[in-house]
Structures are given as C-alpha cells and as structure tokens.
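Shown here: the complex without one of its protein chains, the others still in place.
Read from first to last, the chains carry the letters A and B; within each, the first residue is number 1.
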Amino acid sequence: MAARRSRLASVGLHAALVGASVIAVFPVFWVLVTSFKPDARAVETTPRLLNESSLDNYARVLAGEKGDFLAWFGNSVLIALGTTALAVFLSATAGYAASRFRFPGRRPLLLSFLLVQMFPFAVLIVPLYNVLLALGLQGTGFGLVLVYCTTAVPFCAFMLKGYFDTIPADIDEAGRVDGLSPFGVFWRLVLPLARPGLAVTAFYAFLTAWGEVAFASAFLSAADGSKTLAVGLQVFVQQNRTEWGHLAAASVLVAVPAVAAFYPVQRYLVAGLPSGAVKG
Amino acid sequence: MRRFLDRYWYAYAMVLPVVLVTGVLVLIPLAQGVFFTFTDINEGNIANPVLDRPATFSGVGLVNYLHVLSGDPAYGSFWSTLARTLVWTFGCVLAHFTIGLGLAVLLNRRVRGRAVYRALLILPWAVPSFISAFAWKYMFNAQYGVINQALRVVGLPDPVWLGQSDWALVAVMLVNVWLGVPFMMVALLGGLQAIPADLYEAAEVDGASPWQRFRDITLPGLRAVSGTVVLLGVIWTFNMFAVIYLVTGANPNTRILVTYAFERFFSGASRDYAIASTYGVLILSVLLVFVAGYRRALRGQEAA
Partner (left out) sequence: MAEVAYDKASRIFSGNPPVRAVDELSLDVADGEFLVLVGPSGSGKSTALRMLAGLEDVDEGAIKIGGKDVTNVPPKGRDIAMVFQSYALYPHMTVAENMGFALKLRGVAKGEIKAKVAEAAKMLDLTKYLDRKPKALSGGQRQRVAMGRAIVREPAVFLMDEPLSNLDAKLRVETRANIAALQQRLGTTTIYVTHDQVEAMTMGHRVAVLKDGLLQQCDTPRALYDKPGNAFVAGFMGSPAMNLKTVPLTAEGAKLDGLVVPLERRALDRAGADGLSEVTFGVRPESLALVGSSSVGMEMVVELVEELGADALVHGAVRIGGAAERFVVRVDGRTPPGLGQTVKVAVRDAGEVHLFHPESGVRLSS
C-alpha cells in the first residue's frame, strides 16, 4: 500500500465488513437464541433474546422424545463420512488423471464433469430408485452414499484437477526418476502436496451429504431408526404448527459438527477452491 | 493396441472408478428418465416389485411434451414458470456475484481482523442448507418473525412474506443470496490474490485512479475465475430445489421448473412420473443451450 488509508475510509471499510458479518451470522445466532426457548415462547409476536430460556429443548431432543435423534445423528455421520471418503477418492483419482495424463477421452471427461452438474437429480429419483433396487442397494446407507457421490464428485473432480494443475509436473517427474510408479507418484507426492485442495473437497462432499433432504427421504426406509437428521427433523415441522424451540435446538446440534469440520478447513478454502475454478 | 494400453492404462485405471459410478448412477437413470417422457407412467402403473405388480404404462409419443410446452396451467404453466425460473436464477446469481465481489475486494485489503471477518462471512456456507431454510422460514414468519418485528419497529410495512404473493419469491431469493454469497466471495478472493501485485504498482506509477485500477486490472484479472463461477452459479441456482421447497413448500409463487417437477413427482394424487421426467429433460435442454451459448460468448470475449 503506497498511501495510508484515510480514517474515514477505514471506518467505512470496517462498517461494511461488520454489517455483512452481522447479516451472515444473524440467522445462525437467532436459531441459537430460539433453541433455548419453549415452543410457545418461540412464537410470541414480540421476540426477545431470553424468554424462559433453558436447556430443556436440548434435553428432550437428545433423550429421543421427538424421535430417535441419536440414531439419526449416527446415520448422518456414517453416510456423510462414507460420502466424504468415497468422493475424495473418486475425485482425486479422476482429477489427477485429467490433470496429468493426455489420454484419449480426457476432454469428454472434463466436459462431463460440467454436464453432470446440470442434471436435475431431483427428478431422476424414480430411475435412480430402480437402479439402486437392481443393485440391491435400495434402502441402504451405501446406496445413498453412491448417489451423493454422483452429485458431489463432478464439481470436486473439477476443483481438484485445478488444484493438481498448480503442483509442478517436475515434482512428478522427479518422483518417477527416483523410482516411483505413476500410482506411487500420486500417492506419495501429489496427495500430500494437495492437502489444501483435498480438505476443501472433503468438506464440500461432507456438506453435500450432511444437509441433503430429498434423496434421503426417498431412498432410506421409513423406519424412524434409519433416517438421517435432515429427514428426521421434518417431524418438527408439522402442518401449521412447527415446534420451533425443539427444531432450533436440534438444528444447533446438527450444525455444530458441520461448523466444527468447517473451521479447520476454511483457511484452505481461499487457496483450494479457486485454483480449481481458474484453470477450467 | 498394446502400445496404446502400455501408454494409457494407468490414466484409464484412475478414471475408471468415476466413470463406473457416474455411468451407472447418471447415464442409466437419465436414459430411463428420457424413456419415461414418452410414456404415461405414474405411481399407479409403474412396476412395483414390492407388490409384485407388473408395469402397465404405455407409450404416448410426444404427448407429454405437447402438454407441457402448450403452457397449460394443469401442466405447470411451463412458459411462465420458465420466466420465473430465469428471474430467480439471474437475480440470485447477479446478487451473488456483485455482493461476493464487493466483499472479496474488501477482504483482499489489509484490514485488521481480516481472518475473523472472513470466517464469519463464510459461515452461511458451513451451515447445512436445510437448517438455514428453517432459520429463515422462522425469521420470515409474518407474526412472530424477527424480520417483521424489526420492520414494525422502524415503521415500515410488514408483508406476509411466505404467503401467496410475489413476496414469497423475494424471500426465497434473499435466502438463496445469503446462502450463495460465501462461495462466490471465496472463489473471487482467491482470484484476486492470484493477480500479481506488480500490476497494481505499475498502474499506480502510470497514475491510474482506484476505480481505473479496479476496472482495468481487477476485473480482467478475474475473468477466468468469474467465468467459471458464474457458469456454475447459474447451473446450481437453476436446479436449486432444496431452498425453495423447504422455505415455501409447494407455493405457486415460488415455483420454478425443478420444484414443479418435484411437486409433480411427490405430491398430488397421481405422482406423475412422466410429466416430472419431461420437465427434467426440458430443464437439461435449457441448461445445455445456455451453457453452449455462454461458452461461445466467453471464447469470443477471449479472442477479442
């Protein structure tokens, strides 16, 4: 910076950032506030920060009074972690091949990463259901994991391809000369160096699975114990009478792992995400 | 042939898992979905292995397409729904981009507490979208929502946000903008950081004003990133189903193509898979046309 910012400009800058941050955080904050209120207090026409607030909602949600919350949580964790692991594996291998090898079919592959993102998956539910049924995966968590992967992998592979592009090919070649096979190069050199990109990919895949409603309601059995959180939480939203206090408490419980997984990753985001976008 | 395999086998080996998974879970359903559009399939006549009932639907040729494209309200008023979808898509993406760019430019400056601001501003991305949808639905409530409460305090009219009016569309767009800005901001921030600082120094030496520097260095420098993120943003927003569905449900005022397809699919007496699939194919076609035009326009810009 050649010139120091004037005091006024500095105040304006901070004001804009503070304003934007408040808007970004407020809904989350408000859910947190609401989660401590009894359902009846949550719908009073003059909202207040504290209104008979207590931890009762949490206690009741965790105790399973509103459905088997802990089972849903466990299902969601399994499915989200499964999706994360599989999606990272799939997108890293494909992304690396697309980044490093000039093989016939490379361009169609890259194009298909874009095309698959255009699919209105919501309306492919019946055909998807049929395919999963044929594979014997209908109603299973693994079937859902596969479906989530198809929605997350195209973007992830595209992003990782861009990240791999930023790792000099010289490193690969040095590894080859040092005695690695192409897979060895991928595993021992490129993956360790691509950690920021992988972290972002993992986070993206995790969120895809963690917050998805439509497939989860269609492909998991209706038994309460096999629901995911996103499906389970719909019980709080009954016709015209939403149990806002309980819903908020459950939401906080659901959001905490996602946010917790997010903050270690977020410092990589700026470096990991756009490099994928730049190189298209 | 041997030579070919020798040279490429590891590339294909690494691509195979993706091709296999997406091939099975995308191409087969897609082919089946396209097939459905030429039939009268619905929940009543589809094969049901649980009940051991065979399929009884039959081919109807292009009738589904004719029904839908006629714009008949019984089939979702295709053209007005398409128009609303375009308003929704371009409104959201424009807001995502301008707000995201503005915040990225602010964050790209040396400002105290930058890491904290960045972390807070990305928060909407980290929260699962169904929870954000609940939160906004709660805040938008006409009686006890905190938004109307605030509007009343400052003496502004307090509309029924999520009712049967265009306010509902405004509301879901606000929610979607809130959700989508962090992605744009992060992508553009990365793009900004990739612009070499000496370009700015050279421009300053040449006497360019801050606005000129923004217009002549920042924007061109972001062209590659913004070209990609805008394209992705349009695709994602066009097919964004969860936000609308979770915030307003099956409200005709917030109906876009993909939510209508889903409505057709899940609600209603008949569960009309044929019409839903027809909508799916039309959505895909619209996007394909858009993407082809967009890429051509981008390429033309690069050449110019």
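Here is the rule we use: a residue touches a chain if its C-beta (ideal position, glycine included) is under 8 Å from a C-beta of that chain, and two chains touch if they have at least 3 such contacts.
These numbers come from a predicted model, not from an experiment.
In terms of the touch definition stated at the top, the absent chain reaches A within the entire complex. Touching the missing chain, out of A:Glu52, A:Glu65 or A:Asp178, is residue A:Asp178. Across the entire complex, the residue among A:Ala20, A:Val61, A:Leu189 or A:Val252 in touch with the chain not shown is A:Leu189.
Looking at chain A, the residues touching the absent chain are 168, 170-171, 173-181, 184, 189, 192-193.
Here, only the chains that are shown with their structure count from here on.
Note on chain placement: the centre of chain A and the centre of chain B lie 15 Å apart, centres being C-alpha means. Every residue of chain A that touches chain B in the complex is listed here, in rising order: 1-2, 13-14, 16-17, 20-21, 23-25, 27-28, 30-31, 34, 42-47, 89-91, 93-94, 96-98, 101, 103-106, 109, 112, 114-128, 130-131, 133, 135, 146-147, 149-150, 153-155, 157, 181-183, 186, 207, 210-214, 230, 233, 237, 242, 244, 247-248, 251, 254-255, 258-259, 262-263, 266-267, 269-271, 273-275, 277-280. Residue ranges of chain B in contact with chain A, taken from their complex: 8, 10-12, 14-15, 17-19, 21-22, 24-26, 28-33, 36, 46, 49, 99, 102-103, 106-107, 109-111, 115, 117-132, 134-136, 138-139, 141, 143-146, 149, 178, 181-183, 186-191, 193-194, 204, 224-225, 227-229, 231-232, 235-236, 239, 241-242, 245-246, 257-258, 261-262, 265, 273, 276-277, 279-280, 283-284, 287-288, 291.
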